[in-house]
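With one protein chain withheld, the remaining protein chains of the complex are depicted in position.
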Amino acid sequence: MTDVLERLGSQAALKVVGTRPIRPDGADKVTGRATYGADFALPGMLVGKIKRSPHAHARIVSIDTRKARALPGVKAVITSADFPDLASEEYEAGESASNLRDLSLNCMARDKALYDGHAVAAVAATSASIADEALDLIQVTYEVLPHVIDVEAAMGPNAPLLDEALFTEGLEARPERPSNIAKRNQLARGDPDAGFAAADVILEGRYTTAAVHQGYIEPHACVAAFAPDGQCQVWSSSQGQFMVRSCCAKVLGLESSDIRVTPAEIGGGFGGKTTVYLEPLALALSRQSGAPVKMVMTREEVFRATGPTSGAVIEVKLGARADGTLVAADVVLKYQAGAFAGSPVGAGSMTALACYDIPNFRITGYDVLTNSPKVAAYRAPGAPIAAFGVESAVDELAIKLGLDPIALREKNAVRDGMKAAYGPTFRDIGYVETLDAIRDHPHYRAPLGPNQGRGVAVGFWFNVGGESTAAVHVNEDGSAVVVTGNPDIGGSRASMAMMAAEVLGLPIEKVRPIVADTAAIGFSMLTGGSRTTFATGMAVTQAAQKIVADLKRRAASLWDVSEDVVDWLDGVAVCLDPSKTAKPLTLAALAAQSARTGGPISAEVSITAQGAGPGFGAHICDVEVDPETGHVTVLRYTAAQDVGKAIHPAYVEGQIQGGAAQGIGWALNEEYLFDGAGKMENAGFLDYRVPVASDLPMIEPIMIEVANPRHPFGAKGVGEVPIVPPLAAVANAVRRAIDVRMTDLPLSPPKIRAAIDAR
Amino acid sequence: MSKRHISAVVNGDPAEFLTEPGRTLLDALRDDLGLTGSKEGCGSGDCGACSVILDGRLVCSCLVLAAEAEGRRIETIEGMADGGVLHPLQSKFLEHAALQCGFCTPGLLVAAKALLDTNPDPTESETRYWLAGNLCRCTGYDKVIRAVMDAAADLRQARV
Partner (left out) sequence: MPHVVAACSSCRAFTGGLAEFDVEADTVRRMIQALDRRYPGLGEHIDRRMAIAIDGEIFQDADGAPLTAASEVYLIPRIGGG
């Protein structure tokens, strides 16, 4: 670490990091000025719309677009024929390996429609009404096939197959027959069978969840302009402009250098916007029509055709001694992948037991194709589902053994130096601290009345690092600009400016952050995985440090002293040699003399950030159940989380509160409902019921700071952990309120009523 | 389909546009008048992102036909600040960090203003139920409610 960081290592000395300045993009956002994807317009812009399959599973026999093309005002019509037929190829455009062919087919179906809502054609026209008319004129002939959506039904030997060429990976012997099970993974330690045999008590449970959507309020939107010379521009609301560029290049067979993607402000992502649906289509329509094309999804399209997360089955078996020590565990996870392979069952498997130190376990995960939209990442993908099962089982075990649920978890808690269930040894984790925090919080002692119950649950997420580039430029007047390539979905650009300001010794108002397009900054992996404050923040800090080193060099040359007697303190270069007459030089003074001391003062840093610290959370939820209606009211909610270091505490609190709210919705009301034909019945916000303001109490966040020594300010990722505990926290509270274990999410009123009636 | 000529008063100024009969006020505000602050989150009146005040009444502009704006007074998010001075609600939202992605923020601010215009001293429960028509997926509403109640206190103070 440089001397700048060594000085900053003393937390008491921080002047900007840890404070709560007004976010730099705030005025634009509260006045309606900020430009989101659908707010953008270009002259001559056409409206693009998509024709979607009305069948959950069908062979596409033919598509006749002639009448649509002939309609006045229609300037382009595309089908899969306008896209290269890609070979199956893994690629890294998002955060983990995905399949290029699957991405392309999901954007535009080729031979088969695999879910109701699957895109089969698209048009661009001079108005929305003409585009709609054109869609009706496209004649598609389908051969309807039987469909399957339930995950266990899809795993069955007689299930309709989505891909006749798919053979399950990860089995001992290569299977003879194709299957909807794309992959099986296994994680094991010790000897579970021996462990169970030696246990005093065994607890088994089967838990089920439905598919839920990320629920961002802003539908997907983009504007694409394909110029006659092949150069393209895209404005898009997404979690990663470089990912958009890469996906468009591959799906359309273009060069990345010919595509420039500008990130619009984004109205929520939560992982759902880490892939593309519209952009390649908009570019193809623009190419054919010669005009810019705007495409905006309706809310119904968002539900029918963009990835929710998996619905799943979780089977948990726990073995413990009478004193609560866990000795064995067996977890089976069956996750829906939707139309193409790639559910987050792998991460679900790795996180399922991550909070527990168990000597013997076996975790098996199945990735299963179903005739529903291809699942997309949703905040800690895979982890909330597995945690629902495990945390419900652990709670039931606590009840069975007569143990306090926090004490039971503390007894089996992972600590520094222990091996994680997924392999490596934990270092610098703050899990036990979160348990202590909720146990000691007054919430845990608040009195409970009739029909009320209290639930506790914990959760884990890895958080990632990854590639990031950041640039810092000093302006002629000594203020600065910080440039990164990460869309701001939660207030991160404020944190970037704060970290740079801290290192430079400038007040926060003099450091302005921007999020740049793909041509204006070096590559950055997308915003997600709780990585931005960690990885991009690391790049920003390093760039600011380079600037400080440069400033010291310039001061030294102006003073004619050696660099090692120059120090940088609170934004000023000072000479440490008392024998020299060297007046301190402010950043502004040095900036004014930049030309003669080496040129513009600028630094850019590109890194693959390593050492992202994993995060842990512990939540308490109090509920009251109305025995007449089955309605569950959340009375109190407290969420403790190890955040490493809260760079901007208000936005860290916001992540904790927002994640908890999504988890509460997942537990109580949200679910995809399909009819007998495989069509989503509740594809709108009226019947897909997300939490509203009157559903929730204040959510109390407790930020625990066990620093991550790998990050210059000790930060750990925070965005994803908070959605992991709530599903079981709510379910465990309901368990104690009505004395019945509910195992099927969501815990909607009719189910609760039925459980109460059956008591 | 022939378009109709509509004259209205938007944020205190006269405004005119041409519209097909079936078009929504939201589309007219965004596409014809360039007032893109009001957002479409659902198009069916369930999310509140398109909230505007129509003749003093809080409405979802996606459920109002553009033609219905004829002769009426409309207030959108763009009219909330007074020249360059933010409304206390806007300032409090920033102070309390009551927004993350900011997409639902214009609708929430307009709805909150409509609340405080009717009830200058709402309880937490009254505030939550009034704002139940404005979906937010990012914040969990905690800081939003605090911001609104804090702005209400400021506004009551200013009147004294």
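By letter and in written order, the chains are A and B; residue numbering begins at 1 in each of them.
Convention: a contact is a pair of C-beta atoms (placed from the backbone, for glycine too) under 8 Å apart; a residue touches a chain by one contact, two chains touch by 3 or more.
Being a predicted model, the structure only gives us computed values, none of them experimental.
Although one chain is omitted from the display, it touches the following shown chains in the full assembly: A. In the complete complex, the hidden chain is touched by one of A:A221, A:A282 or A:A377, namely A:A377.
Within the whole complex, the absent chain has one touching residue among A:T31, A:T274, A:T306 or A:T536, and that is A:T274.
Which of A:G195, A:P373, A:G430 or A:G528 touches the hidden chain is settled by the complete complex: it is A:G528. In the complete complex, the residue from A:P584, A:G611 or A:P749 that touches the missing chain is A:G611. As for the chain not pictured, it touches chain A at residues 90, 92, 94-97, 169-170, 184-187, 214, 270-272, 274, 344, 346-347, 350, 377-381, 422-427, 461-467, 528-531, 608, 610-612, 710, 717, 720.
Methods note: only the chains that are shown with their structure count from here on.
Every residue of chain A that touches chain B in the complex is listed here, in rising order: 20, 22-23, 25-27, 29-36, 38-39, 129, 214-219, 265-270, 296, 298-299, 489-491, 650-651, 653-655, 657-658, 660-662, 684-686, 690-696, 698-699. Chain B makes touch with chain A in their complex at residues 20, 30, 35-44, 46-47, 49, 76-78, 80-81, 86, 90, 93-97, 99-106, 109, 125, 127-129, 131-146.
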